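For this view, one protein chain was removed and the others were kept in their places.
To keep things simple, chains are lettered A and B as they appear, and every chain counts its residues starting from 1.
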Amino acid sequence: MVLTAIQSTLRSSTTYQQLSDRVRYARQDLSGAVPSIPGLPYLYISPFFILFGIFLMFPAAYTFYLSFFDYVGVSNNILLSIQMGPVVISIPEIANLEFVGLNHYERLIFRDSLFHRSLFNTSFIFLVQVPTMVILGLATALVLDAKFIRAKGLFRTLIALPVATGLVAYSTIFLLLFNGEVGLVNYVLEQVGVGAIPWLGDGFWARITLVIAVTWRWLGYNMIILLAGLQTIPEPLYEAAEIDGANRWQKFRYVTLPQLRPVLLFVIVSSTIGTFQIFAEPYVITGGGPSNATITIVQYIYNQAFLQLNLGYASAVSVILVVLVSIMSIIQIRYGSEE
Amino acid sequence: MHTQDKQEALWKFGSYIFLLVVTALVLIPLYWMLVAATIPQSEFFSWPPQLIPGTYFLENFAALQENVDFVRSIGNSIFIAVTYTILSLILCSMAGFAFAKYEFRFKEPLFYFILATLVLPIQLLIIPLFLLMVQIGWTNSYLAVILPWAANPLGIFLMRQNMKAIPDSLLESARMDGATEFQLYYKIALPTMLPSLAALAIILFLNQWQAFLYPLVILQDPQMFTIPLALADLVGQQRVAFDQIMVGTSLAVLPIFIVFLTLQQYFIKGILSGSVKQ
Partner (left out) sequence: MAKIDITNLRKTFGDDGEQIVAVDDFNLNIRDGEFLVFVGPSGCGKTTTLRCIAGLEDVTSGTIEFNGTDVTDKRARERDVAMVFQNYALYPHMTVRKNIGFPLRLSTKQTSEEIDSRVQNVTELLGIEDLLEKKPKELSGGQQQRVALGRAIIRDPEVFLMDEPLSNLDAKLRSTMRTELQELQQELGVTTAYVTHDQTEAMAMGDRIVVLNGGVLQQVGTASEVYRSPTNEFVAGFIGSPSINLFTAVVDGNTLTGPGGFSYTLEDESLVAGRDHVRVGIRPEDLTLSESGSLPCEVTVVEQMGNENFLYGKMDDIDITARIESEIRPSEGSVVEFGFAEEDLYLFDAETTEALKTKTGETDIDYDQYTQTKSVS
């Protein structure tokens, strides 16, 4: 959504609109025609911006700041004191901090093996889960887009049902499904002769469990987006390709894929961002285990910050996460918008 | 010709099989949740597993309620999600209206700035928000969960996009009909935006309903737990049985399913408006 939002805004601000915009500017300049309410637009936006400033802008900036400090404890120091007649407004310091420079980053990058572990686990989930889900979601959307399929609405509704399932709620279901003793999955596997798999007891299988769970939750979501994308492809394109002698695969390769490219790109980028922020699933299903085989980056941030109160150190991890996700998104957008 | 017909039939058959398998895989976990929530605990550990829903939902619920105050959690979740949704709708629609229909200084830079913050993951904000809430003594309060994301960048973006579609003449017409400037917002703009508001409301409600990490950090008192926190807490306490967890999960999931099935078009509009609409 971020990409498309920015793209569309850029597109609408081309020079050809500038003149008409200037006319609109004058037309809607109500401060002239409506002299009694000059600052009205600011009145409309200020509630939003007050909350936005306190709870979004300030924390985002403060995280960067905090990543160069060690958290010592709650502070009682007064940072700023404003005397207004009899009333004194004092803004206390937010925390008692100790400057450590780049120490956190140095330790994270070169010495913290648990952080490296979480990086590996998250990347593993990303590398297996995103391609699986995109291919599966695309296949489902393609089948649902086919003319001959009946009861499309019903299928679409049922497959999209997990969209309405909360993250923790669905995680508890998967915790139960993949339970070694009473889980349905192992029961079925034993019945068909494959034998039980130590889903939550083995590092590799625990990661696979997470991949399956995340795919289940987000398949319908991505299917809806891809289906909407498919439906915007003009029918005459397919007809022209058919007249040119294209078979089913060639129509997919030379009509569907290029036309779907921006939508596919959105699905991939948003899924990437999503998997790098995964938290509820490992927290509930695997607890990060066995022996940290499934601990993710965000889980590591949570543990460092709120279990061990290394708030400065955890902030540095957050910063690295943001940088990492940004780089990944930029690479994907660059690569994806070629041609 | 004949073989082509055969191929075509095979392709159709294969497509249906694929669709049915995907649908089944999606539905089985939900079905099993219902089974687990409705059978007595004794049958739960039987082998082979029970595959048909039972009638023990209320008994299991009573057992769950004995362990944790789940009703209270449902109440907390509803109160937080509803208040948050209403507050955010007001903030976003008002600001979106100004961005869509008025001109003012710094309009473009302000809007681009909000857009840029769409990329900030919540993990980046949680630590300072925690410190802030500790400092002002808001931990374990509803307000601490409701306020921070009420100024929602996605919300203001969607509202602005949709309100741009309101013709200027509609607002001018209302001005000539004697509407005050504020009436333009709540008597003209808001009512014409109902479908978009509904779609945004669903996104906001759902986000807050399933929010986990931030409430986990801010709410430590079990009395204040939302449903996801209560569920995670149950999972943490190994002594609590799965059937009770599944009762809680069902209660978290089924109301949303009903809303999903009745308001599906707005759900889908919401999902799409956040992505490919532009």
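We adopt the following convention: a residue touches a chain if its C-beta (ideal position, glycine included) is under 8 Å from a C-beta of that chain, and two chains touch if they have at least 3 such contacts.
This one's a predicted model, so the numbers in the text were calculated from it and none came from an experiment.
Return the single residue from B:83, B:117 or B:183 that touches the missing chain.
Selected residue, touching the omitted chain: B:183.
Any idea which of B:90, B:118, B:170 or B:198 touches the chain not displayed?
Only one of B:90, B:118, B:170 or B:198 touches the chain omitted from view, namely B:170.
In the complete complex, which positions of chain B touch the hidden chain?
On the chain B side, contact with the omitted chain comes from 167, 169-170, 172-180, 183, 188, 191-192, 194.
The rule is simple: only the chains that are shown with their structure count from here on.
On a C-alpha centroid basis, what's the spacing between chain A and chain B, in Å?
15
If you look only at chain B, which of its residues touch chain A in the complex?
Interface residues on chain B, with respect to chain A: 11-12, 15-16, 18-19, 22-23, 25-30, 32-33, 36, 44-45, 47-49, 90-92, 94-95, 97-99, 101-104, 107-108, 110-112, 114-115, 117-132, 134-135, 147-151, 153-154, 156-157, 161, 168, 181, 185, 206, 209-210, 212-213, 216-217, 227-229, 231-232, 234-235, 242, 245-246, 248-249, 252-253, 256-257, 259-261, 264, 267-268, 271-272, 274-278.
Taking the complex as given, what residues does chain A use to touch chain B?
Listed in rising order, the residues are 1-2, 4-9, 13, 24-25, 27-30, 34, 37, 40-42, 44-45, 47-52, 55-60, 62-63, 66, 74, 92, 94-95, 136, 139-140, 143-144, 146, 148-149, 155, 157-170, 172-177, 179, 182, 184, 187, 191, 216, 219-221, 224-225, 228-229, 248, 262-263, 266, 270, 273, 277, 279-280, 283-284, 298, 301-302, 305-306, 311, 314-315, 318-319, 321-322, 325-326, 329.
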